[in-house]
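The complex is shown incomplete by one protein chain, all other protein chains being positioned as in the whole.
Chain nomenclature is as follows: A, B, C, D and E, assigned in order of appearance, with residue numbering initiated at 1 for each chain independently.
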């Protein structure tokens, strides 16, 4: 088979969405930033505080700004005016910071790439702000958690 | 400790680089796109061909364009004029597409975020072009492979 | 109280607008560029002519382009497709150039930030083009003049 | 007469489109890249292959990305969310590569500038990738082929 | 006289800087956001805290990102790779939030427009985040505080 983003002549191809219905679309995605054991303890509690420290705030804002420019970053994505983009940054345990996004729009096509772009850029921002600790940091588990409003609903099975 | 990107008042902070030496900086990074077993076999060989198919070409170009705008995506990164940005997209096995970047600049600061941004956006582009197959795709193992030209050289230990 | 752009955990927060009604939204804003007495007289009349000189034209175009990218500049603003953006540049007296914008869209949320961004960037453009005269220039009185189409209409009292 | 993009005071002017009807708008445009006789034969067939070689792929993607940012490039254009943007790159004869775009949106105004911007940037991309051959390359015949959905339909007479 | 940004034919004109010396350039600028008396007291102390609350963090990041794209916002500005951009957000008294920027680059031309753009966009961001309180907010006193490294040094007299 050919994926929808490749045409019969094997060229990159933007999917026409004019005949799809405009509906309320939502998507949720996640990314995890993994640090070697002990690294995160070296950071000031107040700085790391994922509810309101500067690292979490910067990552949240970078993710929101990136979600808004998904159509400029992923060549075959459509430009979509979002109703909402929310990010959570959570210190999951002593070596993982988890990022989750929730995006909503009323459009002819889904917003899963917006949700995935938001968590990816937010994770890179966490990496950037912590890289003075060293470069053995890894971004992993970038995936869609849920998607509603299109022909098919998707929900990731709990691991 | 406070990471270098947070100031003593706990605010997000751009690191001043004016007094660092301009040297030849390089960085290499990778990302892996993982598919459930069997999915990739459903795609036309010619389309998937990671040497020259449309998926690889689109991912390579998205990665290069993203590397050039790293400073616009990661809030505390500096804008850097790159000498070079190269991406490889490889079908590693029947469920993994691996992406590797190599970036070079002559600047006061390193280009690791450029290399990491390139592979991240290239991986999201592969996801976008294959997502018609389903959403159980995952982007993982985004990490720095090597970094030269600054105070410290970094090289990832082989796994 | 917490402003609408901060969530209960005290993090920056994009206001969800999906459930607001799409209506015709308008906003008008102003900015004033103030020069020391006598400076503006040193500029060629034809150049300064705020109806059609190059300074006014450049400021108008910079303001329109900026209004269109408000969502990329102000992190928690939504991306809005504008129906219209108009700017007036007026030589108010011998030391003040006044800039006024009028923006319109059909959207779930207001366009006041677009109107304010337009006049701010237009004012910075006037500053840039005149700064060879000296740097004792000041941009002041950036405010909303009127806003219609949302839950509340706003109109600035005449001073 | 004054064109619609200039106001009565002779200033650049964005046309207000709020009162125009939202309809399905389409546009098709073309550009031609002309090479001196014999040049194109020097390029590897596989590279040049306009159906699926790297030159065609890069030009197609550059054109699609440019169409999406027309409102950021052409100062008085409106930002339009496109339903679709398709480009064809064809080796017309031994000295001409022809580029054709087809754009669609549901909006208050036409998408002809999006179609024209797409072919222009795609043509510049072909130029960029081939310029190592020499600089006697020329981009020509950029024009609208068809436009539907507004007050007037336009169709170029066959030459 | 004609300002440097207008040519002899009265057209907008980018100043050629190739023959100016590359030196260390710095600039500092400020903006003030003024609220009606009593408004700021209605905001949660923790939210408003200008050292580390979400409003200050968002404004700082918006200002840094804007400084990096000054050349894309102000039509006749040059693109400059900054060494550093720092912003302070201070609650000056019960009705004023003051914003100050400090920018540094090694370049042929000054960075005063970068410093002014940073404070302007940061001030608009504070406005955006507080506008749920009402629209009687005003941005004022945008001016250069200091500029070093070019032919002339500038320092604002204390008021």
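To be clear about the criterion, contacts are C-beta pairs under 8 Å (C-beta built on N, C-alpha and C of every residue); 3 or more make two chains touch, one makes a residue touch a chain.
As the structure is a prediction and not an experimental result, all values here were calculated from the model.
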item: Chains in view touching the one left out; value: B, C, D, E
item: Hidden-chain contact residue, picked from the options C:34, C:61 or C:91; value: C:61
item: Absent-chain contact - pick from D:17, D:55 or D:80; value: D:55
item: Those residues of subunit B which, in the complete complex, touch the missing chain; value: 24, 51-52, 56-57, 60-61, 64-65, 68-69, 81-86, 104-106
item: Missing-partner contacts on subunit E, residue numbers; value: 9-18, 71-72, 75-76, 78-81, 107-108
item: Touch list for subunit C against the chain that is not drawn; value: 52, 54, 57-58, 61-62, 65
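Criterion: only the chains that are shown with their structure count from here on.
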item: Given subunit B and subunit D, the chains that contact each of them; value: A
item: Centroid-based (C-alpha) most distant chain relative to subunit C; value: B
item: Interface residue overlap between copies subunit A and subunit D, same or different (over half shared); value: different
item: Centroid distance [mean C-alpha coordinates] between subunit E and subunit A, Å; value: 30
item: Cα-centroid distance, subunit C relative to subunit E, in whole angstrom; value: 15
item: Residue numbers of subunit C (touch at least two other chains); value: 10-13, 57, 61, 65, 75-76, 81
item: Pairs of chains found to touch, sorted by chain label; value: A-B, A-C, A-D, A-E, B-D, B-E, C-D, C-E
